[in-house]
Structures are given as structure tokens and as C-alpha cells.
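As you look at this complex, bear in mind that one protein chain is not there, while each of the others sits in place.
The block that comes next holds chain A.
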Amino acid sequence: MRYLPHSEADRAAMLATIGVGSIDDLFSDIPANLRVHGLDLPHAAGELSVERTLGRLAAKNVPASTVPFFVGAGAYKHHVPATVDHLIQRSEFLTSYTPYQPEITQGTLQYLFEFQTQVAHLTGMEVANASMYDGSTATAEAVLMAHRVTRRKKAVLSGGLHPHYRAVVETTSAMASDLVEALPADPDAAEDILARIDAETSCVVVQSPSFYGHLIDLAPIAARAHEVGALLIAVVTEVVSLGLVESPGAQGADIVVGEGQSIGNALSFGGPYVGLFAARAKHVRQMPGRLCGETVDAEGRRGFVLTLSTREQHIRRDKATSNICTNSGLCALAFTIHMTLLGEAGLTRLARINHANAVKLAESLGELPGVTLLNDSFFNEFTLRLPDDAASVVEALAAKGILGGVPVSRLEPGNAALANLLLVASTEMNTDEDRAAFVAALKEVLA
């Protein structure tokens, strides 16, 4: 077996040194009647064989890069520079672990410090942590943090929040016996969330751009929340939007959580991704997750360490702010490398290209007979009302070789009012030809 260094002679010599007769003697604490003798699984396979097997499975799927592709709804197809994937596969990054020994993990610690700074700047916040699993779990953690800060237990969720994020918050809250008031799905950005905020409210959770693509003015919501002592949690699932849209911090958010996949990370069927988590400095001791901080070494040289760990499970156990341990280090590295390559000039231009492509596409699709664009404002994703069931339309488009968005019913099943709604995203990946093909195909499908 190519991954196991020992020869049989090595094993025999080692058993002799240990002073046992056979390997089974080392497993004697497992009761004899419970010892397994063989698994009903295939025999070992060489590299070529494994590559063939998995290649066959992969070939059954349609990669985003191979077709006109307009699917978003919380995960976005962007171009990742070759440098990013090369660097994250360097052994010293890929095969290192949590920087428990800071003297020999300054590489990881410094990029985490840089990542935290980039996330804080992007979101307009004072502090950011070293990453969460993804945007949805970061949102659930933000709600728990708000409960700790406000000592209240009720979260109000906007109807523009991604339905999976809503479900994750609802699941966690139900288990923790916290209250959730989730507003109905809001495809028209018409909800009156201000009226739902009261003195019991711990936090208001608002996504912008919303699940349906609308840009939401957070300032009045923040103002109302603060009047009653509640926190505003802003959710961003398309982080590229922050290149062009006012930051949640500037609009008064107290906690900003987001999905960082768009920068540096592959679609990978939904994971691994990287959760962003930023907050006001005054709440830092209630934050979940790892924090990297600056300090000096015994010679006075600048260095970095994991810090404020008295919040964390390995110290505080059942009094910790979260149970999170391993998070999303390598995805955070991919994010920070891609963001460094972009810089302010590159990110803002990338955002303009995304917005321009979406505007062009929305205008073309919105002119099709029977199709209505629901958005006044949007970034790179918008919602269309179709004359037919959107799920059937998407299947018909797929049959024509076009992945033409996400039917809202995929995430909100059983709601007839949403059955004809289609979410369409457009990024820098889409060419004029892609757009023309999509418009022509949708026209045919709806005819």
C-alpha cells in the first residue's frame, strides 16, 4: 500500500521492540467478540484505478465552465487566478494545522491577520475573526452572539434572507429554545420589517443583496433596532457586491456575516466555503471562532498568535461562546490571496463587470413576453416572474445546454405564489454569446 512506509520486516522488528507477539496483542482492550475480521468493501486500488473510477463519476456532472451558466442563490461562479490554487497547495499551507505553536506557524497566523483586516475593511467593521464554516453557520452564530450581547432571545429574520440560512437559524434556535420570527418570503422587497422590531427583539437579520437580489437600505433598520436596544445582523452572500455597494458597517450594522466563496474558492457543489464574521470592537469578547492578534516575541520582533481564547471551547468548555474548533483556514487563505491579487482597483472593477453583465441580462430577459423583472435595484442577481413554472423552465433550459438560474421553488417548495419565480445571476464569466444564447433559449422555452 503506497501510503504505508513499513515493510513486513519493519513491523516484526517493531513488535519485538514493543514486546508483543502479534499486532492483535495491541488491540486486546477491544473485547474479543466485538473484533472485526474484514470489511465488506473493495480491495486497495492503485492511483490509476482510483482516478478512472472517480473520473467516471465526475463525467456524469455538468461543470459550470462548460456551459452558459447563470446559477447563484448564495454560491457564485467566478474566475479564480491560477496563482491562488497554486499557493494554497503549497505543502506548508495545505498540510499544516491550527497554529497552536506560533513560533513555527507564523505563515498561517500572518495570513489570518491579513484576512481579518481585509474582511473588516470590506464590511466596514472594527474586528473580524479568522473564519467560520460558511455563511449560513456564521449567521446562526451571529444570532447566538446577539442573544448573549442583548440578553434577549428573539431574532427577527427578514423574508429576504436565504431560505437555507433561515432554516439553519431556525434549527439552532429551536434546539436552544430561542425565539425566531421569520417574515414571509419577500420577492418584491416590500416587507415592513421595522414594524416587527420591539423591546423583546435581540436582533434583526437582513440580507443585502437579498436572496431575491434587491439592495436593502440597512440604515433605517439599524436605527430602529438601536432605538429598542437590538442589534442589526447584516448578511452578505455575494461578497463581490461589497466592491460597489455601501458597506453594512457604514449603514449601521452591529454584526456582519457573509459567505466568502466568491473570492478564491471553487463552487464544489456547496462546500467547503468560508464564513465571514465581523463585529464592533466592543462586542469582541462575545464573538465565536478564532481570532489572531499581533504581539512581539522574546527578541521584541513582531509576531502573531491566536488570542482571546478564553472565549473558546478548549478553555471554557460548556461556558464557551461557540463549540467551533476547526474552521475554514485554507478557504480563508484562498480568499485572502485572491483579494490581495485584486486589491481595491481589481475588486471594484470586478464588481462593475458583474453589475454591468447583470444589468444587460436583466434588460434583455425583462423584455421577453410574459417575463417581469421584480427588482428596482440589484447587483449581479435578480428575480424574474415567468409565465410558467420556473422549475420546469430550468429543466427545459438545461436540456438545451444552458444552466439558467435557480427556481425559487427549489428552496421554497410548496409555496404556489413563488412557483414561477426564477433567480438569475450573471458574473464576469458570462460572455455576450452566453447572454444571447440564454435569451434565445428562454424565449423558445416560453413560446
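Here is the rule we go by: contacts are C-beta pairs under 8 Å (C-beta built on N, C-alpha and C of every residue); 3 or more make two chains touch, one makes a residue touch a chain; residues count from 1.
Rule of thumb we're sticking to: contacts and distances are computed from a predicted model.
You can't see one chain of this complex, but its UniProt record names it "glycine dehydrogenase (aminomethyl-transferring)", from the set "Glutathione transport system permease protein GsiD", "Phosphoribosylformylglycinamidine synthase subunit PurQ", "glycine dehydrogenase (aminomethyl-transferring)" or "ABC transporter ATP-binding protein". Here one chain is not drawn; of A:Thr201, A:Ser262, A:Ser328 or A:Asn420, the residue touching it is A:Ser328.
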